[in-house]
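Okay, structure first, notes after.
With one protein chain held back, the other chains of the complex are shown just where they sit.
Here the chain labels run A, B and C in written order, and each chain numbers its own residues starting at 1.
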Amino acid sequence: MKNNIPNRVVNQMFENDDFSKWLGIEVAEVKEGSCELKLTVREEMTNGFKIAHGGITYSLADSALAFASNSHGRKSVSVETSISHTKQCLIGDVITAKAVEKSMTNKIAIYEIIITNQQEEIVALFKGTVYRTSKDWF
Amino acid sequence: MKNNIPNRVVNQMFENDDFSKWLGIEVAEVKEGSCELKLTVREEMTNGFKIAHGGITYSLADSALAFASNSHGRKSVSVETSISHTKQCLIGDVITAKAVEKSMTNKIAIYEIIITNQQEEIVALFKGTVYRTSKDWF
Amino acid sequence: MKNNIPNRVVNQMFENDDFSKWLGIEVAEVKEGSCELKLTVREEMTNGFKIAHGGITYSLADSALAFASNSHGRKSVSVETSISHTKQCLIGDVITAKAVEKSMTNKIAIYEIIITNQQEEIVALFKGTVYRTSKDWF
Partner (left out) sequence: MKNNIPNRVVNQMFENDDFSKWLGIEVAEVKEGSCELKLTVREEMTNGFKIAHGGITYSLADSALAFASNSHGRKSVSVETSISHTKQCLIGDVITAKAVEKSMTNKIAIYEIIITNQQEEIVALFKGTVYRTSKDWF
């Protein structure tokens, strides 16, 4: 069923994904062109100031980009990403990345990913551009 | 001694930095406005395709940005970062991030960080902009 | 009156702005933290393919960034901007840039600017980061 493609793709990408497991990423939702992922900040994710390293928020958003862009069933690879860290994340904070498709052509798609904490405050803004290959997942 | 400021700042930032320890980051060199960091890709840093998650390369470069920009002795915070992943990194690859200062004014500085593998092939290109606060480290 | 600050700032910035006049920019709306600007693509704005040069869309969005970020009454300067051109603009097209504030702290603010044509199709996506100085406009 066509409707199952987003979930089948994400399940296959997530399987054996050791770093996402280490991060404790949970997939809250996946649809065609969008997804929502969560993780909880642990002490081993923090820098010397005991706030989450910028790489943690980036990693969550980058996974959201990969899942949202591949959810159409076409293999897609990241071309350019940018992130602005707007608020600190502390140990115990639950951060959520919501990916939304802003533009899609045959070859290129662009996603905005907003990362919020459990108070729904924005902690980071991410933009990602992918190249859509001509290979299908299934 | 003024000459020691870059090393003193980085030592203090690195101390208790749990995520950098988990990543196995080694500081190869720090000077005023520049630095060079390395890590070795481990299995737990890879995604479902057994290549390094984009967040690993980003994390290394983001640490290089923090160290290079704070090395002048003024507390500096990341404002905007972007990264393009140009080549896959495999388990066992040693990746090096070299940060170079491209522009610095009283309040804003911009760094280019080139990330290479052990064959000196570019694996990612990173650009980072920081806000230079008016607080000194020492 | 505080409510007049956005318009007073934009009037003052727009006055004597020769390039905006050449572009034929019209200010459709300015509020605290947001604004909407328009222009019509003319032949002299096109490249060899008779589509608007990427610099035209960028210029419109960059003016929207300047107006939206200064609208609070604090002098603000652009630090980093990025744009993705997603659809061609032809001679006669009316393009609109809407700037929305995504994040603001004491020193840094981030704006998303969506540029659309007269069919409300997205032609470009722009992100801008500004440094907020400590100087007021009035």
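The criterion applied here is as follows: a residue touches a chain if its C-beta (ideal position, glycine included) is under 8 Å from a C-beta of that chain, and two chains touch if they have at least 3 such contacts.
Quantities reported herein were computed from a predicted structural model and do not represent experimental measurements.
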Omitted-chain contact residue, chosen from C:R8, C:K31, C:H53 or C:K107: C:H53
Options C:E36, C:E80 or C:E112, residue touching the unrepresented chain: C:E80
Chain A, residues in touch with the chain not shown (by the definition above): 79-80, 82, 107-108, 129, 131
Residues of chain B in contact with the chain not shown: 82, 84, 86, 102-103, 105, 110, 112, 122, 125, 127, 129
Those residues of chain C which, in the complete complex, touch the missing chain: 12-20, 22-23, 43-48, 50, 52-56, 58-60, 62-63, 66, 78-85
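Simple rule for what comes next: only the chains that are shown with their structure count from here on.
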Interface numbering overlap (same over half, different under half) for chain A and chain C: same
Longest centre-to-centre distance from chain C, chain (CA-based): B
Distance from the mean Cα position of chain B to that of chain A, given in whole angstrom: 22
Mean-CA-position distance for chain C and chain B (Å): 33
Whole-Å gap separating chain A and chain C, where each centre is the average of the chain's CA atoms: 29
Per-residue overlap in chain C, given as positions that touch at least 2 other chains: 82, 129
